[in-house]
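Yeah, one chain of the complex is gone here, protein chain that is, but the others are all in their spots.
Labels run A, B and C following the written order; every chain starts at residue 1.
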Amino acid sequence: MSKNNIIRPYGDTSGDGKMQLSFSLPVPPDAFGKEAARLLLERIGFDNIEITCLRDLREGYTHFIAYAVTSASVDTSKIKVKVVETPVMDMEATDAYISEHIGRKLTVVGACIESDAHTVGIDAIMNMKGYNHRFGLERYQMFNAINMGAQVPSEDLLARARKEKADAILVSQVVTQKNIHIKNLTRLIELAEAERLRDKMLFICGGPRISHELAIELGYDAGFGTGSYSTDVASFIAITLAARAVKA
Amino acid sequence: MSKNNIIRPYGDTSGDGKMQLSFSLPVPPDAFGKEAARLLLERIGFDNIEITCLRDLREGYTHFIAYAVTSASVDTSKIKVKVVETPVMDMEATDAYISEHIGRKLTVVGACIESDAHTVGIDAIMNMKGYNHRFGLERYQMFNAINMGAQVPSEDLLARARKEKADAILVSQVVTQKNIHIKNLTRLIELAEAERLRDKMLFICGGPRISHELAIELGYDAGFGTGSYSTDVASFIAITLAARAVKA
Amino acid sequence: MLKLDIDPKLKTRARTAAARIAGSFAWLFDDYSSLAIERTVLRLMGIDGALEDGKPLPNVVVDHLQAKNALLRGAAIPVANAMLSRGLNAQEVAEAVGRGELDLSELPEAPPEQLYKVLDKLSTQMLARIRGQREKRDKLFAEYGPRRVPAIYVIVATGNIYEDAVQAKAAATEGADIIAVIRSTAQSLLDFVPYGATTVGFGGTFATQENFRIMRAALDEVSEQQKRYISLTNYASGLCMPEIAAMGAMERLDLMLNDAMYGILFRDINPKRTLLDQYFSRMVNAYAGIEIQTGEDNYLTTSDAIEKAYTVTASQLLNEQFALLSGVKPEKMGLGHAYEIDPEQENSFSYELAHALLTKELFPDSPVKYMPPTKFASGNIFKTHLMDAMFNFVGQLTHQGVQLLGMMTEAIHTPHLADRSLAIENAQYIFKAVKDLGDNLALAPNSFVNRRAGEVLREAVEFLEMVAEDGLFKAMERGEFADIKRPENGGKGLEGVFRKDAQYFNPFLEKMKQELGL
Partner (left out) sequence: MLKLDIDPKLKTRARTAAARIAGSFAWLFDDYSSLAIERTVLRLMGIDGALEDGKPLPNVVVDHLQAKNALLRGAAIPVANAMLSRGLNAQEVAEAVGRGELDLSELPEAPPEQLYKVLDKLSTQMLARIRGQREKRDKLFAEYGPRRVPAIYVIVATGNIYEDAVQAKAAATEGADIIAVIRSTAQSLLDFVPYGATTVGFGGTFATQENFRIMRAALDEVSEQQKRYISLTNYASGLCMPEIAAMGAMERLDLMLNDAMYGILFRDINPKRTLLDQYFSRMVNAYAGIEIQTGEDNYLTTSDAIEKAYTVTASQLLNEQFALLSGVKPEKMGLGHAYEIDPEQENSFSYELAHALLTKELFPDSPVKYMPPTKFASGNIFKTHLMDAMFNFVGQLTHQGVQLLGMMTEAIHTPHLADRSLAIENAQYIFKAVKDLGDNLALAPNSFVNRRAGEVLREAVEFLEMVAEDGLFKAMERGEFADIKRPENGGKGLEGVFRKDAQYFNPFLEKMKQELGL
């Protein structure tokens, strides 16, 4: 660990700045190509560049593997992480918390929206059997969990949420190619705003490339990435809604 | 392939700038650490940063795997590669060439200098049996090849070269930790200059982290990296010395 | 030689139950047709192209007929009738319908012999074209030699067919034997096949006939250079199963994802529609000499690979029986299996060895489509690369037919050029390292691997016998497959299924059945 706040990558000597890279370029696998790769890394700002491997990808491309040194650093005292800040309670505690602080079952409606059919993530959060030894929301006494499944049009999700008077909407987005998840999530929020639903319920999204920070940016109340559990979401919903109830 | 000279890394769309990285930082494997990693990559200048993996290295370190996009590019029309420019002839052709253009056997003295004991590389170039179906210099009719082996002090190598009236010195450097190879190679050239041997013979170096460019920078006549063969070196020596003989 | 010690009686029971299940659908296959089948007939008659809004002419014509309540005898006769009546070819008929200039239900009806004659000519032509493609493939394989076992199969999925073509050529040159163009997300739910070359897709590239053609041309080029026939594959699944099969047959695709039940379970397509469409699409594949590939791997992406291993075996047996009904030969049945065992599982490799050997044991002639670890692939590319190596190891050790190479970036993005190349390098290294290892080894009697394989087969037999007893649709309704409940009359596309009337005629179905000896 470094003594001060300024940190740099570590290879085998503190702060040596060593990084491993690999990338492909439209150049031949020869000295010319290697020099192109070196120049690219130099252009990015790396020093001590070692191109350790050239792999002929055919059709005019070459794959490079490299080690290089960066002089960039990060001041850890300045890092601000946007994370969900509510504490995480287990199922029993969450149920008890809701009983005590809200006093009624909460309704959540979940779906993989638009073209996305990856239900495993949302199922992990919602389905009875849950994930990694945490039961899903369906199992909670104080949640009425409705899982609409795969490829649900945003319109349908909102309609159902309105119909069920949902307290929260849970959206999953797993496919991210060409940032399709950003487009879909943005459209959902815009529709919700147009339909004056945005302020009536919590909007929560999740998926392997979703962070809380991104979610906030997109206008959601929270975002959950890889390794999230029902407990995280349930606690967040319970505590946030309880707080709002107090305020209101 | 890109239509113009400006190239960028290629993931799955021309010029998308995608690169893979991995590195370690003295931060914990959590959201805070992840943000530190993201900031570092941002600081270096990457966009679209995806930290795909955090691996707990213990003792306060975390290993990150990431994909990110660089906006850096290289203009291939401006690349100048320093490569050995003499054509490569096979053993018979080289022997014939020396007979015809120089008319006598050439003496070369080779060694792994200083603390380096990695003789496989220099042996590949010099020993009878050679490497990858190319015989070594000992097998050539027109070379008198003396291989001094491992851990030869620079002084001893120069003394022997002087004694044998060598036409070329072949130095191998494989260990590169803390740039020891640069130090050793520089010292050899300085000694040679001090002893007025530098201009009496060719100085050639080789090793996995040696490039022709580096060799030139260090004051050598040529440098040979990974995948070099006796044929490369033999041709270079023969043609360069023949040219010098003509000039002289 | 690694050979399991399996009770032959169990094998017989397994096949008997599966045959009973598949055999119970004669009513469906004989008496029904679907919009997709009719569109296929039109495509085979030579109708292609699309309206300006993108709607393909086969859809235009079939929808027109349905709207006019004129589809029950099939699409072939009305179009043949219009050809005779107007002196047009099939394409011109479709275009005229598309322009709204022609109402197929209002034309005078030509005598049946004339209609049959027109259709006989068209179907003879098209079947000759398809046979021609089959023969060309056979010729090229004969010339260049057969595919390696396991064959190296990689995917391209940029969304842009031109970018795909470059990547496919690169991969083939590096050693890939089979290129799969992954389809754009959810194409299976489109009730039409997009027209023309496409450059935008999500998580894959649209399956269109023009895209097939572009890719086939690119691979023919590499085959010629490499003196190795490079096969092409795509997906005949979803609401356009038979259409895509037909396009593949015309454009010389060599393999086709084509599962009997995938659409039902994993795409919520109506059970009847799916079984019916698969019946005809597989017949097209059989006729074209296309190797079908089934989707058993899908069971394991949502269920546990050990607990639910028997569902894979059961599905393989069902896929086999359905395929036989469509005339697919065992050596063209790429039944699916996947290495989806949790790497945290102790002896994961031994479990997988048991499962992979069981597949080989049950289907010795099948070019098994062996799928890589995906579920437990993570953002740790180094670890995923190792899991793929173990997968490649088992593939070579047990001589699976087709190795769908895993990518170290499986959990991150659709493959980059370098990812695919590293996957090929991985396979080539492992395949070479353990080339004949299997010949050195034997299974210890009563070893875990033997016991485990027996256990999975037993579970599969019990499951199939239960399904045979209750009926497939009932079992699906109860969620017996993949824990997903699919009612007989639920799901997408049921409205596209109709009962044929007495005049129904499908010239291709008849001829292919005959030639395939069905």
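Convention: a contact is a pair of C-beta atoms (placed from the backbone, for glycine too) under 8 Å apart; a residue touches a chain by one contact, two chains touch by 3 or more.
All figures in this text were calculated on a predicted structure; none of them were measured in a lab.
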{"item": "Which residue of C:Y116, C:Y144, C:Y162 or C:F448 touches the chain not shown here", "value": "C:F448"}
{"item": "Touching the absent chain when the full complex is considered, from A:E50, A:D90, A:E164 or A:E195", "value": "A:E50"}
{"item": "Candidate in contact with the missing chain, chosen from A:A37, A:I65 or A:V84", "value": "A:I65"}
{"item": "Touching residue (missing chain; options C:N59, C:Q167, C:N270 or C:N426)", "value": "C:N426"}
{"item": "Where the missing chain touches subunit C, by residue", "value": "1, 343-350, 353, 380, 382-383, 385-387, 389-390, 393, 408, 422, 425-426, 429-430, 432-437, 439-444, 447-450"}
{"item": "Missing-partner contacts on subunit B, residue numbers", "value": "22-24, 55, 57-59, 61, 63, 115-117, 119-120, 123, 150-151, 175-178, 180, 208, 226"}
{"item": "Residues of subunit A in contact with the chain not shown", "value": "10-14, 18, 20, 50-53, 55, 65, 67"}
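Basically, only the chains that are shown with their structure count from here on.
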{"item": "Most extensive contact between chains (C-beta pair count)", "value": "A-B"}
{"item": "Intercentroid distance (Cα basis), subunit C paired with subunit B, Å", "value": "51"}
{"item": "Distance between the centres, which are taken as Cα means, of subunit C and subunit A, whole angstrom", "value": "34"}
{"item": "Two or more partner chains touched - positions in subunit A", "value": "22-24, 59, 61"}
{"item": "Overlap residues in subunit C, where contacts from two or more other chains coincide", "value": "167, 379, 411, 413-414, 416-418"}
